[in-house]
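Heads up, one of the protein chains got dropped from this complex, but the rest are sitting where they should.
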Amino acid sequence: MDFDWMKIPYALLTLFIVVNYGMLQNALIAKIGARVGRRRGIPIWQNYADLIKNYSIRSSITHGVMYYLGPVFRLSGGVGLLLFVPSLYGSEMFSNLSFAGDLILALYFIFFGTLGMALGAAESGHPYAAIGITRGLQQVSAAELPMALAVFSVALQYQTLSVTEIVAAQQGGFQNWTLFTNPLAVAAAMLSFLGSMMRPPFDVVLAPQEIPIGPPTEYHSSYLALMQTNRAIFPIAKIVIYMNLFFGGATIWPEFFLKVFLIYMVSVLVGVVHPRFRVEQSIRWFLVWAVPIGILSIVLV
Amino acid sequence: MVSPLVLIAAPLAGAFLLGLVRCPRAALAVTLATLGLAAAAAGWWVWQLGWAGAEAVEVFTAGTPPPFAIALRMGLPEAALTLVITLTGLLSALHMQDNLAETGHRAMAVLLVAVMAYCGIVLTRDLFNLFVFFELAAIATAGLILLSADARALGAGFKYLVVSQVISALLLIGIIFTYHATGTLYLDGIAAAAAKPALAFFLVFIAIAAELKPFPANGWALDVYESSHPAFSALISAAAGAASLYAADKLLTVGGPAWLPAATAIGIVTFVAGNLLALPQGNDRRLLGYSSVAQIGLVLAVAGQRDVLGEHYHFVAFGLLASHAVAKAGLFWLSGMVAERGLAAWAALRARPPLIFAFATFVAMLAGLPPFPGFYAKWELVRVLAAEGRLVLLGLILFGALLEAGYLFRWFGFALKREPSGEGLACAPSKGIPVLAAVLAAWGLAWQWGDASAQANLLLGLPLLFALAFVLLDWLPAWVKNTLAIAGLAAWFALTLGQYDPLRLIFAVIMLAGGAVTLLASYHAHGRRIGFYPSAMLMYAGLAQLILAADTFSFFAAWEILTVGSYFLILRGRHSEPHALSYIVFSLGGAFLILAGFAVAADGAASFAVADLATLAAPVAPWVFLMLAIGFMTKTASIGLHVWLPGAHAEAETDVSPMVSGILLKAGLFGLAVLLLAMGRQKLGGIDLTLAMLWIGAASALLGNLMAIFQEDAKRLLAYSSIGQMGYALFGLAMMNHLGWLMALMFVINHYIYKSMLFLAVGGVAKRTGTRDMYRMGGLINLMPLSFISVLVGIIAMSGVPPLSGFGGRWIFYNALLTAESRLPMILIFFSGPIAFLYLFRLIHTIFLGQLKDEHRRVKEAPFWLMVPQMIYVVLLIAFALVPGVALRQVDGHLGGLLPAGGLSWDGLTITSDFGYWNPVAIMVIVGIIFTTLFLWLVFVNRRAQKVKQFNIVFAAERPFRPETTHFAWNFFAPYRKALGFLVQPVATGFWNGISGGLHAGADFTRRLYTGNAQTYAVHLLVFVVAVHLFMTGM
Amino acid sequence: MAHIALATGFLLFLIGLYGALTNRNLLRMIVAFTVADAGINVVIVAVGHMRGRTAPILDGAVPAAEAASRIIDPVPQALVLTAIVIGVGITALMLAYAYKLYEARRSLDIGKFMELKW
Amino acid sequence: MAWITPALTVLLAAAMIGAALVAVLGRSLPIAILAAGLVSLLASVLFLVLASPDVAMTEAAIGSGLTTFLFFFVLGRVRGGEHD
Partner (left out) sequence: MIRRAAALALIAALGALLLPLLLGYHPDEALNLTACYYAERTAADLGAANIVTAIVVTYRGLDTLGEVTVLFLSAAVVGLVLARGRTATTGGRPRLPAGELLTTGSRLLAPLIMLLGIYIFVNGHLTPGGGFQGGAVIASGVLLLLLAEPGRRLGHRVIALVESLSGLAYVAIGVAGLVYAGGFLDNRILPIGTLGELASAGAIPVIYSLIGLKVGAEFSSMLANLSETEEL
């Protein structure tokens, strides 16, 4: 688990794979959503086009240092998160930079981007940005709880905090997956997952269809491009954690892609059938439904 | 050889002589000279008996030995008491010399006779002679009451006469039947008599007890205290009180052990009731009256415990009595200088800082704080009572003392913080000298009691002396004193460096070295900053001694010293008066629990090492643990006991907040650490107490954080956050495993750094913007960039986001949790983490980001000296994030010896636990590289970005009108309030308010007993007599 | 006989005390106290009395040698002397107070002097 | 003759108690004062009976004489106050 210079090109390779996969998957899911709604939907390469467009826009303004740094924090958070977690089990090289820390590092590093983003958007001086941030933070703070409980349940179950070891413990058939050995933890975690993916019914933070609210609306051009990049990476990085903890991890890239896609689809499917929650409703919802499951999983493990 | 009779003959001769002197000034001179002579004689005897090794003498009058003639005795107690009496008389005469001169020679004669009578009460060994002296004292009192300028004094005097008539009738009946039964009036003869007349002696006893103004038969005394000339009240309180107590003591010696329970009961009821009834008083002299009554009750209760106190009896009783006499006389004299009678009128004292020092001295002395005699006395008393199992009495004494401290410190707060009004202060030298003398006496006695104590003399402690030196140096400019203070802290740290084990070293570094760093911020203050340095250094002295304390006595003394020092410090804040009060009341309540815990633990041993707590076994051990733990948790503001903290920390001065938050709170943690190390797990009634602590810690963490997110006031937010942070640390300690402790210590260090930094930063911002309300700020990032950086670094560290040092704490924390046995409290802790993130974001957002307000457009960066420590902290945080091992490794190794299982391994740069691993340097490097790369990339693609004002925005298709309406800051987390607001209902505040309100209401109701009618008072007296008789025959 | 005197003394004391507690007039209270004082004095003397003995004065009838068996106990008498004098002193004092109180309020009602309370 | 002293004592006692009741319960203040003086005077007779001539003299001179005068002095100064 030590550092090796060769890890750097492999980490970059992982990054490259995930960025591309993320952009395609986002477009694919958007397209599926459109088709379900009897619309044509975007082309599959739309995200690439947006990205290139945004990176090349010349006119840009800044509101100050933190505004400038916000997207940087955000993307650093996404990239870091991805790289602190091993992507493929059994591959020394695709375990990325996970030698720097264990599960706890990954969990806490999620906040790095969030914090930077929040600070950056806040400096825009736009009240809606602040409102969006507070909503997001509040919702996440409640949604994180079942996740933390589930993670802890898993850590207790396997008596380790190392992601690699957790995955190792799930090898040898899907009956060894945490999904089956500790279903309550997985249930709690998946509920939390819904909340953290910013999809309906927990999307009041972004609320794209209504008032222009939330951080992304305050950014444009290359800032937005950075954030779009992150939007390709970050959900995947998070799902990788779920995959590793609960669904046996992945040993080869196809397995990786499949599992990530399926996990992502869970949130999409739920979002299609549920109306949107207000923030306090979602806080209560997590506390009333998800947290008890998490507690139960901890007590029973 | 001075005959003790001088004490009687000289004042008498002086009194008779005054009839011949016409000129008031000459008469005054005669009076003062006579009192001076008497005082000299008493002083001579004190010297002879106390130091020169003389034996107590019995003086026979009429050349005939007792029991056939009256005999007097002069021993050390008598000498000391007569010294108190004559000195009080002398100084009171000096204080009221104008009134005396105006009233003429008769008043002076009466004063002289009063002093003579008090001396006689002390000296005589004859029962009837005692009666005569009491009558003399009563008549003289009735006369001296008239010296008052208060027209109501006449009524008070009459009430007094009515009651003393009843008392003397009972006394006479008792005396004659005692004589009839024993055939003698000589006290020792009565004591030796075979058949003791119980009922007759009861009458004598109850009459003398009534002279001590027992509750409820004391309404007359209070009226006298309220309306008399303050100098005379000083005399009644100090001299007459002392004399009557000694008379009661003599009677108890005569009566034997059978009478002790009654004395105790009367005394303790009076003590508690007197202090309770003092709570709603608004008149300073009446309040002092209640306090006097209470104190004398306490000494009587102690006299009732002489059977168990044994050889310590005099040390304890005289310690309490001396504290009472000196402090009460001093306070009454001070009252004579203050023009108006409301408690708030004492604010006039602020015109003369030495008088404030005097006031503080007296309050501390009365409250029994170190290093005054009452402190040593209380220690011994509690120790013995606990050893004897008299716990109810012990509890009542501590409860009464807490009430007393409550109203005394409230009063002190008024004096320091209220607006002085009206006429102010009468400051003649003749009024100042007695106060000065009382102050000197107070410190002299402090020395003396320390010297005589079986424990260490606190006034020999270098840190305390250093702190006290600042009282004398207070005329220096602040920067000189600040330099001295920093140098002192550093020097003491260097001096004692070798004496700390790694655990203590951590605390020492924070409290001493950290204290010095925090003090850097104090350079920003101009002028002399009177009072700041004595208070601050008192707190640091307490902290310094606390870490080094090996035995329970020095531990407790240090604890009280740091408490009182920090109280003075907190009180300096502009609006901190009520908060400082609740701080000191809670702290002293906690301290008393600690005291009781130590006493129970010691089980009578004169000296008890803190480490010996480990030797305790059930059934004592869990109770000791419980008391100590609650005491320490008061200091860490665990939930339920936290209500003092937000106000105290938020309202303190800018550079005080980091001291009391970053440093002082650690004292509580230190106490808990020491306690848990020594005692480990304790079970009480099947409940694992460490488990209870675990729950309390978790609840503190959750609720503290939750309350923090709803604050609009930045410093309050930080204060509530401290409650949460201390909850984490408590949780860690209570886990009782290696990693839990490591995490707690990590919190200790981190919390010091980031909380000090944040308080300083927020304080600097508040100083510049003139508000602490976050919604009034906003957009300050460009104007105060350095403050912004320190807040940013602070919140990253505090929220535990990698790569800064807070993450290390979290990492250890999660690892520790994996080893914890109980999982449910963990859930609370889990929840509080993200919530902390919310309030931290709010802090930085609403102050530095968002829209800049118009009125703040010209705000400058915080003062230089406030920034210096902040920048040091920034460097420290980053350094500590990179190499946490510098501190942690030592502690880890040390803890390995105490809690061996589950330590960390330090493998190169990677830190490994049983469960996971962590490489701080790698994290820092990786994050740094990613961040820098992306940043450079952004700069590259975005190099022509144009800077625009924050206000240059459009939303909802309109341009905003004013920045105020565009800054989203107020009620920032409204949905949280909707969802979880019920959790932050001020239940604890309501509970404590209810207790305090209940006490006040009870006191207010009870004091209506004192109708002001002389006959009612006489009825009270008779009811008291009958009730005590029933109590005694019922026993 | 001593019992009778003793009982009288106690009764006087109690009567006086009752008067002091129930009469609202200052002067009446003082009068009642003098009655109580007298009662106490009677009690003291009665306690010292011994049947069939004479006053403790040595003269022709009581030579010094027989004194111990002929006289009554002198000590209570000495005490009562003191008590009487003290009693009158206090009575005078109370009277002076009553006078001044009357001067202040033009009333001798004890209920008028209750401004100091609680 | 032996019955004379006890009888006298009883008589005195009864008279004293009667006078005391008058002093305490009587309507007129001057009479009350006089009654109190009478109590003292009777007491001094009782003291004589009890073989205490010193006390008797003192009680007569001070207790009943001087005190009564003191009362009347004050009573004379507070006209109107006696009915409060």
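Brief remarks on what is shown
Every chain is named by a letter (A, B, C and D) in the order it is written, and numbering of its residues begins at 1.
Just so we're on the same page, contacts are C-beta pairs under 8 Å (C-beta built on N, C-alpha and C of every residue); 3 or more make two chains touch, one makes a residue touch a chain.
As the structure is a prediction and not an experimental result, all values here were calculated from the model.
Considering the complete complex, the chain that is not shown touches B, C, D.
Among B:L28, B:I85, B:L187 or B:A200, only B:A200 touches the chain that is left out of the view. Within the full complex, the residue among B:A41, B:V110 or B:A485 touching the omitted chain is B:V110.
Contacts to the hidden chain, counted on chain D, fall at residues 53-54, 56-58, 61-62, 65-66, 69-70, 73-74, 76-79, 81.
The omitted chain makes contact with chain B at the following residues, 3, 5, 8-9, 12-13, 15-20, 59-64, 67-70, 103-104, 106-107, 109-110, 113, 116-117, 120, 124, 126, 128-129, 132-133, 135-136, 139-140, 142-143, 146, 154, 173, 177, 180, 183-185, 199-200, 1019, 1022-1023, 1025-1026, 1029. The omitted chain makes contact with chain C at the following residues, 2-3, 6-7, 10, 14, 17-18, 21-22, 47, 49-51, 55-59, 64, 67-69, 71, 73-75, 77-79, 81-82, 84-86, 88-90, 92-93, 95-97, 99-100, 102-103, 106.
As a working rule, only the chains that are shown with their structure count from here on.
Using the average of C-alpha coordinates as each chain's centre, D ends up farthest from chain B. A comparison of the C-D and A-B interfaces places the larger number of contacting C-beta pairs at A-B. Per-chain Cα centroids separate chain A from chain D by 107 Å.
Note on chain placement: the centre of chain C and the centre of chain D lie 11 Å apart, centres being C-alpha means. Shown for chain A are the residues that touch two or more other chains, of which there are none.
Contact of a single residue of chain C with at least two other chains is seen at positions 24, 26, 37, 48, 98. Shown here, the protein chains touch in a chain-like sequence that does not close on itself. Per the touch definition, chain C reaches chain D in the complex via residues 1-2, 4-5, 7-8, 11-12, 15-16, 18-19, 23-28, 30-32, 34-35, 37-39, 41-42, 45-46, 48-49, 53-55, 57, 72, 77, 80-81, 84-85, 87-88, 91-92, 95-96, 98-99, 102, 106-109, 112. The residues of chain B lying in touch with chain A in their complex are 779, 781-782, 792, 795-796, 799-802, 807, 810-811, 814-815, 817-818, 823-824, 826-827, 830-831, 833-835, 837-838, 841-842, 844-845, 849-851, 910, 913-919, 922-923, 926-927, 930-931, 934-935, 938, 941-942, 944-951, 953, 955-956, 966-969, 972-973, 975-976, 978-980. Interface residues of chain A facing chain B in the complex, by the touch rule stated above, are 1, 3, 55, 58, 60-66, 68-69, 71-73, 75-76, 79-80, 83-84, 97, 99-105, 108-109, 111-112, 115, 118-119, 122-128, 130-131, 133-135, 137-138, 140-142, 144-145, 148-149, 152, 155-156, 159-162, 211-212, 221-223, 225-226, 278-281, 283-284, 287, 291, 294-295, 298-299.
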